[in-house]
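For this view, one protein chain was removed and the others were kept in their places.
By written order: A and B. Residues from 1 in each chain.
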Amino acid sequence: MNVEDPVRFVDERLGATSGLRKLMRYVFPDHWSFMLGEIALYAFIVLIGTGIFLAFYYSPSDAETVYRGSYAPLQGLGMTEAYRSTVHLSLDVPGGLLLRQTHHWAANIFIASILFHMVRILFTGAFRKPRELNYLVGVTMLMLAVLEGFAGYSLPDDLLSGMGLVIAYAVALSIPFVGPSLAVLIWDGEYPGGSDFWDRLFTLHILILPLVIATLIGLHLAMIMRQHHTQFPGKRRTEKQLEGTPMWPAYALRSTGLLFLVVGVLFLLGGLIQINPIWEWGPFEVYRSTNGAQPDWYLGWLIGGLREMPPLEIHFGSYTVVPNPFWGGAAFPLVAFGILYVFPLIDRRFFSRKGKSHNLLDRPRDNPRRSAFIVAFLSWVAIPFVAGAVDRVFFRLTIPYTAEVWFFRILSLVGPFIVYAIARRIFEDLRRRDPHPLRGWNGRIVRRTPTGGFETLGATDGRATTTVAEHPEETVAE
Amino acid sequence: MRRWGRRIRIVVAVLCAGLAVVSVSGHSFTSRAATPSTAPAAGTRSQAQLERAGRQLFVEGCSSCHGMDARGVSGRGPSLRGVGAVSADFYLRTHRMPLENGSEEPVRRPQTFYTEQQIRALDAYVGSFGGPPIPKVDPASGNVAQGQALFTDNCAGCHQIVARGGIVPGAFIPDLEDSKPIDVAEAVKVGPYVMPKFTHLDQQDVNDIARYVQQIHDPEDRGGWGIGHIGPVPEGMVTFLLAMAALILGIRIIGERTTE
Partner (left out) sequence: MSDPKRGGFRDWLLASVVVRLLRRVPAPKEEGRHVPLRPGEPPPTVERELPATAGSERLTLAALGLTVLGAAGFMVFYVAFPDTQLLGLCLGLAFVFAAVACIVAGKKLVPQEKVLEEYHEFGDPERQLEVAEMVRRGGDGISRRKMLLGAAGAAGGTVGVAATFPLASLGPRVDDILHETPWKSGRRVVDAEGKPLTADDVKEEEFRTGFPEGASQHELGSPIILVRLPLDEIEVPPDRKAKMPEGIIGFSKICTHAGCAISMYRYPTFSDTQPAPALVCPCHYSTFDVRRGGEVIFGPAGRSLPILPLRLNDARELVADGDFFGNVGPSWSGVRQEGGKT
């Protein structure tokens, strides 16, 4: 096999050998949880690929038209061009439905894997110095991905997307003082807005947001390359030195395998499991709605927040100052993302040693208070999420909706605190159970004395005692 | 478990098909039979006999809540004078009645309580106080697209756009997966439980809606497995329980699983 010639070709034109050498020997610490972000990256590639195909067929227009396609139950009905073109590309373009469904599944998995990746980063403390900036880029990408997903969900102008958009409009409108101007600016008038709105939504979905996300992905990866991955502690894995598999050949092959796995799973889902059958939902009109309408999963926490909220508003005389949808639809996500953005500061203030650089990861149990805080935070978001999604379960159990709502209202208030207490106990117990790879065992041996009392023997492991002395916080925590 | 559910469904489907055949033949009879109550000239002996048999059954099975003379009992059951044979037929044929506990929401039940013959007798008895007769419905002459539009504007708010049911504070809204065309035609006239009536829908509208409801029993799932036709919640479950589970399994095979 002649490898020399292509290498020479590239090197003589670009002088790339030193860069290639560095890239091929780039070291990846090996742990399965470090690949969650890669899943997101590969899902994004699928989104771009399938999205280009869809953009060739979709037309962002609210012009009135009549359906004359192959689907009988819509035959002759009036609808917008946006809806007609989406139904057409789904049912009458060969391969169109496969690519549309794959696109939608890819969006669901893109955001799910970002979420898993972020939870991993939070639990292991990978966001700490020197990687705070990269963490902030990541949180920004999660937020943009959710927006991008919602924009895509809204484009077909079917019954579900119309209901989603009017709720988004109500939330924008509910922001105190600036809300009306903001909503009218975005929608080009009062909902459902002018025809320019559809061009805006389309441009946002296929150009602006993907471009920003792609740029941030580049920045994210460049920062990782500069700083190197974090790693779990081990014999040869220390704060100063990382151990792992080089890019070439093993890691490149494994990662390509993951790319193909993501693409394969997405095409299997896209072909075999139906997602958002817009032809069954029918076209949207402002005077139409359906029971049980839901957003895609990544906005489920907001519908839960909107539904759970008691009819609480701030009034001044007979005027409303803060309308109700603001709490569940705007304040809730703003606070949640706000906490995520300042989490490195929260961590430095409460959970970690201040100002120190970390290349070694914690296991969740190594910092029980931080981990319990994260679990409590996630539960605070997850309870409304469940509240928005379990109607069907309660429906099957014939538990009245009013009881369901009150149950979740109370759970939202007390749940996170209970979860914090339980999680902290569990993490502390886990930590006592086994030795830390570097710091050694963190428990105490207690011996029963012949007289019936107890005495503490202290750590048995010599290394452990010295390390404990090095990290006073850990001893305090015990 | 799943297989059991399947079997029950098959049994129910067979029963429904059987009932459908019976009800089509029975329905032309009853609607013809119900006319005489408003036009006594056409009264026949069989009609009078039916009403007598119906009264007997009514006194035994219904009067504790609806009263001996069908005038209702305060706090227990409504008066049935003027509700018509359509109402009796709807509640009895879908086995929403008889109801053990009057404060409960009547729901469709699979088991039969009265025979077809007995239901016809009760229909005739309740119909004898006047009120609308059992309607006719012909889904075959309905237009599915018109039905889609009418269903969206009138029914989807409660029953969900492909009739998978839903909730309203204070009540549960049934899915229409087991509903036959005649059930649809009767329900829009009766407005059972907390459902409003839809008497402005004409015969053609009702045929259209019945046709649409038939069509969405088994919607055109060109995208593959329909996962319940209730939108994003099952889609999210597939995302996490199937796709993310498979991918995490994948990365656990690819990557190191221990932290040393």
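The rule we apply is simple: a contact is a pair of C-beta atoms (placed from the backbone, for glycine too) under 8 Å apart; a residue touches a chain by one contact, two chains touch by 3 or more.
Predicted model only: the values in this text are computed from it and were never measured.
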Chain not shown: contacting residue from A:242, A:299, A:375 or A:389: A:242
Residue among A:282, A:300 or A:328 that touches the chain left out of view: A:328
Absent-chain contact - pick from A:53, A:83, A:251 or A:279: A:251
Which residue of A:76, A:180 or A:218 touches the chain not shown here: A:180
Chain not shown: contacting residue from A:51, A:73 or A:192: A:192
In chain B, positions touching the absent partner: 72, 74-78, 102-103, 153, 156-158, 166-171, 191-200, 222-224, 250, 253-254
For chain A, residues in touch with the removed chain: 21, 25, 27, 94-95, 97-98, 101-102, 130, 163, 166-167, 169-171, 173-174, 176-177, 179-181, 183-192, 194, 196, 200, 226-228, 236, 239-246, 249-261, 263-272, 285-293, 303, 306-313, 315, 318-325, 328-329, 357, 359, 401-402, 405
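By our rule, only the chains that are shown with their structure count from here on.
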Between chain B and chain A, distance of the C-alpha-averaged centres to the nearest whole Å: 42
Of all residues in chain A, those that touch chain B in their complex: 30-36, 38-39, 71-77, 90-91, 97, 101, 105, 108-109, 112-113, 116, 159-160, 232-235, 237, 254, 257-258, 261-262, 265-266, 269, 271-277, 279-282, 287-297, 300, 363, 389, 391-392, 394-395, 398, 400-402, 437
Chain A partner contacts - residues on chain B that touch it in the complex: 144-145, 147-149, 152-153, 156-162, 164-170, 172-173, 212, 215-216, 219-227, 229-233, 235-236, 238-240, 242-244, 246-248, 250-252, 254-257, 259-260
